[in-house]
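As you look at this complex, bear in mind that one protein chain is not there, while each of the others sits in place.
Then we have chain A:
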């Protein structure tokens, strides 16, 4: 790692102020950023650690919404969202491994927007709202492609607000070495329709499978998508699975998620 300074602010306001200097970067749980720094793929002058900002930690429900602070760990979401939103808690409980889940945060995952990360599928698959230090961004406007989001320099995800669905499930086809999704599909059923978001598959990052959403909104069963197919254009192709394989997995995992939705 190149040398850098590290600051540990106690409030969102102090974190934003600390991020105002040149080449400062926010540090969530560090489970992606620290390995990146070790590879010298990032060279900040200063890291602003967000894990000490108490107002950014916690899980609460209010009027059908589940609000999760940006610095809340995956382990905490897995435990504390289990009764209010089991589909999301289940997703959180399978990210990485137990030690990673004790450090990694939802805000860090969404800010990084890894094309194979799990949380982007949940945020897009529920139409969540990303709440930052200065505005609110709808998930549909937030994800802008692989490792790219609507966040500006120095902007911090302070919380994420999820509309709690009637039923939801996340199915991850595990890439067992990285523990990321080879393909992951989040399905959420609301009174006014179904949303389906896919991670791990596309070169453009997380996306909604709108044909499946329409079919499942009319008939929420795995059979409803049996006639659909997913184009392999723009799918990730690597030694773990080629584009056609990933396109096939999207449909398989969507069907499994619908069947398992609770």
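In this text, a residue touches a chain if its C-beta (ideal position, glycine included) is under 8 Å from a C-beta of that chain, and two chains touch if they have at least 3 such contacts; residues count from 1.
One rule holds in what follows: contacts and distances are computed from a predicted model.
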With one chain of the assembly withheld, which option in "Assimilatory nitrate reductase electron transfer subunit", "Carbon-monoxide dehydrogenase small subunit", "ABC transporter ATP-binding protein" or "Ion-translocating oxidoreductase complex subunit G" matches that chain's UniProt protein name? "Carbon-monoxide dehydrogenase small subunit"
With respect to the chain omitted from the figure, which of A:37, A:56 or A:235 is a touching residue? A:37
Checked against the full complex, the residue among A:102, A:161 or A:217 that touches the missing chain is A:102
Hidden partner chain, residues of chain A it touches: 1-6, 8, 30-31, 34-35, 37-38, 46-47, 49, 51, 75, 96-100, 102-103, 179
